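With one protein chain held back, the other chains of the complex are shown just where they sit.
Letters A and B name the chains as they come in the text, with residue numbers starting at 1 for each one.
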Amino acid sequence: MSEIKDLTICSDAQIMLKKAQEDGIETAWDRLKKQQPQCGYCELGVSCRICAMGPCRIDPFGEGPQLGVCGADADIIVARNLARMVAAGSASHSDHGRDIVDVLHKIGLDKTSCYNITDAVKLKSVAKEYGIKTDGISEKEIARQLAEAMMDDYGMKKDMLTFISRVPKQRVDIWKKVKVVPRGIDREVTEMMHRTHMGVDNNYVSILLQAVRSSLADGYGGSMIGTELSDIIFGTPTPGMSEINLGVLKEDQVNILVHGHSPIVSEMIYIAVEDKEMLALAKSKGATGINLAGLCCSGNEMMMRKKIPMAGNHLMTELVIVTGAVEAIIVDYQCIMPSMGQISQCYHTKMYTTSDKAKFNFMEHVEFTPENAKEQAFKIVREAIENFARRDKNRVLIPDAPVKSMTGFSVEAIVGALGGTLTPLIDAIKAGKIKGAVGVVGCNNPKIKHDYGHVELIKGLIANDILVLTTGCVNVAAGKAGLQVPEAKELAGPGLKEICGALGIPPSLHVGSCVDNSRIMVIASALANAIGVDIDQLPLAAAAPEWYSEKAVAIAFYAMASGIYTVLGIMPPIGGSKKVVDLATSGLNDVFGACFAVEPDPVKSCALITAHIAAKRKALGLEV
Amino acid sequence: MKTVIVKPERCVGCHQCSFQCAVAHSTSKTSMGAISESILSKPRIRIYLSSGKENFPNKCRHCEPAPCEMACITKAIYRETKSGIVLINQDRCINCGMCAMACPFAVVRYYPYILNREAAHKCDQCIDRQKEGKVPACVEACKVGALLFDEVNKKMDEDAEKLASLIYLGIRQRVAEPDTFSSLVAYKQKLNEIRRRQS
Partner (left out) sequence: MNIVIIGASAAGLSCLDTLRRVSPQAKITVVSTEKYPPYCRCLLTYYLGNTMTEQELTITKPADYPSNVQFILGQKAEHIDPQRKTVRLLDGRELGYDKLLIAVGADAIKPRYCAEEKRTFTLRYLDDAKKIAETTKGRAVVSGGGFIGIKTAYGLLGRNIKTDMVVTSPYLLAMVLDETSARHLEKDITGMGIGIITGEDVTDIRMGNDELKVYLSSGRELETDVVVIGKGVKPSVDLAQASGIKVNNGISVNEFLETSAPDVFAAGDCCATMDLARNKLQAIGLWPTAVEEGYFAALNISGTRSHYFGSIGMNSLKTKAFYLISAGILKGEPGLMVYDKHVPSKKQFRKMAFRNNIPVGMAFYNCPEEAGLFVNLIKKARPLMINPEKVVNGDVSISDIMKPL
């Protein structure tokens, strides 16, 4: 086994990996090693399993078949495979949004006592965007109408999703020209699946353009709806402090973790955990309190709104169980490794699934509906408290002390921090104090040293006076590395340091969960509209240094389509088609004003991004 | 001396051995790099499909004496003294085609090895990887145990012991619990039977 310190930069992870070895627990790193070498055809994207005439593969060394049974060449096979990744990613985000629309609808119909409107101001402003008259009607009525209007966005009633109105006109004109304006959230995904069926779309450009459209139906559709409605129902995040890393677990408290994505579940657990009766029950069992912490995007949502600490990101999720200190983990959907169920069997940890859509072995299913969510949350918290007694103190190891991290930078919060408008930010960019902004987003992948890709890139960017916005797993990486506190301004370049000092913000801002990448799109559109240019002229970039998920492919596509240069740390499976690679790394520039680059080394990707931002500044006539 | 042992009955025909062999013999040793090299690397192990629809991985057996070595008129083919691996010195190869003709297992092919110059290619038992303590690329790639890297005598002893213990337990015929792959093979053979009856 390779050295543990080569696998991750985080000391809490290193300590846990050692304990996992001793406890005989297999992790994602171990399983990746066993899979080596992974299938060369699949790595290059030239294997196709779409129909029963196959499975087919193209031999990149020229000796074997060059066409699938249907006659598809490598370009078509690679394009179809990539497009289906985008479809799956878009579908995931969109389904997440859908469930929240359902909750809003139930709020509007007065069918749920568990949820209500927290940010009524945002409710009204979003409703206005949907053409709903908000004067003289109740909140619940606005909610119902808004939910039903958003359901239309999901269907085939429209020519253009509502939130596209937020995007600069020049950008939408580009999308109109190549027919990628998203018409319906579910429609684009369905059409993507249709087009990639055997014998439908067999031109790699055409397939990939529909993939762009599907991704836009996510970024300005499912994800954005998810973000906005979560703000409306649970509160728009405001800046505040929280904590990150395994040290947030407490030895003397009942530790409950939320994992997955939707605040629909985690916010209910929060209510149960804060309840006086539950607290009393916990104390009666010998705990000093109940400690709620988050993993992955559920954690991000709770951290942004309720300042709940985060225990870890994607590759930490198995290791958190290995601490032996967790009474319960409640999951809903996405990014939950099935191995967690198996690992929980080796400790006293109980795991619960809450969504009909996501069932796992070794986890108890406690189904949450908008009607019973609170009740179910209390049931689970009660069981978790009972489980505290089964914790074996001799097997507990909580490494490290927690690291402070600032959070809560919604668009509203950023604008608020800037004094009410984006003007100070625009001025800072014009003056060169902030050279530009980069969204560093995405997951972890054991193929890249855990958190190394994220942290090195962010350090490099902020040292170059580039403001960083983080979402998803990157928040945990940056937070753990101490980059998301105001004191981190010392690591920034002089210009960025000055701005951070003046505003009391860190150089790396936690913007939210992965659906909250839509917040970055909102800021980008707002900046572009304010200055009067298209998004691709702005000194912006995006990076996903350690991505693994199909959702990340969808996000990368919608970022690129919005005009934002996107650097990926892991090569997507497209290497088998020179044409697709050329299109992705340069051809797209001609259409969207942005393209992709692949660079696993964060030092090199930092150089690529800083050069890109310098070029954009130069083109705008700004000092480089 | 360890060598590559082939168990054809386990081969699922995924061709990963061929793929990783080609990558291992490229300059860059990565799949993306290998497919962009100007002189494309080629696999030295190939999978054949028998008319019985069974897969057969075929590679050089490093025979002793080696018919290819005997046929080679420039002594480009030689046996490496320590490992016993039969290697081709491509600089000495004059591309006369005698070795392919002499090989009873048809494992020799002729490809460019530098610009404008072809030479004989065959399995070199990944001698460079072995020097680094690794197993041959095909063995590493095979996830179903159709390719093993072990000493023949030791492997035969193990197999013989397994057989002996089965006999001792009074099991005359090995009753193998059908694994998912043998069901697939049985299905393919059924299809084949139908095809043969119809022709």
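The criterion applied here is as follows: a contact is a pair of C-beta atoms (placed from the backbone, for glycine too) under 8 Å apart; a residue touches a chain by one contact, two chains touch by 3 or more.
Everything numeric in this text was worked out from a predicted model, so none of it was measured.
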Partners of the unshown chain among those that are drawn: B
Hidden partner chain, touching residue among B:A100, B:V135 or B:L148: B:A100
Interface with the undisplayed chain - residues on chain B: 8, 48-52, 54-56, 58, 65, 67, 70-71, 73-75, 94-98, 100-106, 108-110
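One rule holds in what follows: only the chains that are shown with their structure count from here on.
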Interfacial residue positions of chain A with respect to chain B in the complex: 36-37, 39-41, 43-44, 57, 59-64, 571, 575-576
Partner chain A, residues of chain B touching it in the complex: 14-16, 18-20, 22-23, 31-32, 34-35, 40-43, 137, 140-141
